[in-house]
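The complex appears here without one of its protein chains, the remainder shown in place.
Per-chain numbering from 1; labels A and B assigned in written order.
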Amino acid sequence: MKIHTETIQVNTKASQSFEDIGPKIREALEKSGIKEGSVTLFVPHTTAAVTINENADPDVVTDMLLGLDKAFPDRRDFKHMEGNSHAHLKSSAVGVDQTILVSNGSMLLGTWQGLFFCEFDGPRNRKLHIRITGE
Amino acid sequence: MKIHTETIQVNTKASQSFEDIGPKIREALEKSGIKEGSVTLFVPHTTAAVTINENADPDVVTDMLLGLDKAFPDRRDFKHMEGNSHAHLKSSAVGVDQTILVSNGSMLLGTWQGLFFCEFDGPRNRKLHIRITGE
Partner (left out) sequence: MKIHTETIQVNTKASQSFEDIGPKIREALEKSGIKEGSVTLFVPHTTAAVTINENADPDVVTDMLLGLDKAFPDRRDFKHMEGNSHAHLKSSAVGVDQTILVSNGSMLLGTWQGLFFCEFDGPRNRKLHIRITGE
């Protein structure tokens, strides 16, 4: 079994945004030469996340950022002095890891699925670990 | 290491529902012949998800659908024209992948844990990828 690991830089451009990382993940998969296996993405930050969702209509991402803000708003009774507890909440709700299956050298994604790095407390220079395992 | 992959059909019956997929996953595990390893479930859709939760009292699922609707309601200020941004939000909050450990040929699930395909914008004919790896 082969293991390919790399860490990419994701420079986010706003306080909250979803960055399309699909092209970079496909590049890593190609580089790995792995045809059957899986991709694991891991965000080594506590106010960011990784998710899979629609990347056809950009309004979906806009609505998702709004909806997450409404579900996990900043609150006056939060105690953490940095003022970004809402971002920690979104990070754990969306999650910092994502597994994607690989078959015939391609990720088994649905038609509308794109891969997003989720920034909840930016803009910042972030890292994303990519691990591809298989044959 | 063996890799067993299959894709099953999940025909959901309501606009929002949790479908018990436990029997189908157990069937796939048995077919694979794998005794030690893991099952990865992956939903190739952006308005559906997969989760593990109680399947003893059906009221739990009813309450979960209500609670998700209250946390991520449809909103007038959403921009996505299809009107299903709430479903995209639920998909990313619950998640489209699920890992389950396998030991002695069985999934290491707790007493009350069931496996559910979560429909948030149905009814539709959906797909679910099942990947089982191990020995």
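We adopt the following convention: a contact is a pair of C-beta atoms (placed from the backbone, for glycine too) under 8 Å apart; a residue touches a chain by one contact, two chains touch by 3 or more.
Given the structure is predicted, the values throughout are model-derived calculations rather than measurements.
As for the chain not pictured, it touches subunit B at residues 1, 36-38, 51-54, 57, 59-60, 62-64, 66-68, 70-71, 93-95, 98-101, 103, 108-113, 134-135. Mapped onto subunit A, contacts with the missing chain fall at residues 1, 3, 5, 40, 42-46, 71-72, 75, 77-82, 85-86, 88-89, 91-93, 95-97, 99, 127, 129, 131.
By definition in this document, only the chains that are shown with their structure count from here on.
Centre-to-centre spacing of subunit A and subunit B amounts to 20 Å, using the average Cα coordinate of each chain.
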